[in-house]
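Only one protein chain is missing; all other protein chains are in place.
For subunit A:
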């Protein structure tokens, strides 16, 4: 196998991604179908929240991914800036729209859940607010990719924006915490907590989380492949014009 940097070669990446993609897609479909059906139909209603508790199977995985996708973009941006592997920059570009959709899913399912439980669609709670800010960061990042023609310049600028944005996102998270007290509960899935979600609910939840992760991997592989092929087509067309 050799080192992980072999996959910086677009041909090698495309080849491997193409081989892995069907399996990841099947895995994502299977875990999502099992997790969601189990979650929606074969778990009991919560004694206080009734059946609304089942929104958790979309809300928690989406929220988890929304943050981790940004983190993945941060890592790939750093790799691009340090080692100049194009695949890395393209993977960050490919991940951003997935991340923004995850953020929107988390916000919308949260609102739908909040309406019956807290009596309001929206509250300026620290967690909700930081997700809204994260959404704005994603929008700015994607808009910057779209605005610049030269692909290398775009990759450089967005990478720096991603890094600076990460620092400010963390700062905002703490600023928002300081600014208002929350309605939202704390972490529900940590290892040593009394307030964790009960086991009946958590097993299908873990399956759903695995499903979202696999789905994300599948989408990023697919989109990165598309970006690579798009760039190759552009290069071919340019060569055609010259020759």
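Quick notes on this one:
Throughout what follows, a contact is a pair of C-beta atoms (placed from the backbone, for glycine too) under 8 Å apart; a residue touches a chain by one contact, two chains touch by 3 or more; residues count from 1.
The rule we apply is simple: contacts and distances are computed from a predicted model.
For the chain that does not appear here, its UniProt entry gives the protein name "Heme exporter protein B", which is one of "Heme exporter protein B", "sn-glycerol-3-phosphate transport system permease protein UgpA", "Dihydroxyacetone kinase, C-terminal domain" or "assimilatory sulfite reductase (ferredoxin)".
Residue A:176 is the one among A:176, A:208 or A:228 that touches the chain missing from this view. Across the entire complex, the residue among A:21, A:101, A:136 or A:222 in touch with the chain not shown is A:136.
Taking the complete complex into account, residues 133, 136-137, 139-140, 143-144, 147-148, 153, 156-157, 160-161, 163-165, 168-169, 171-172, 174-176, 178-179 of subunit A touch the chain not shown.
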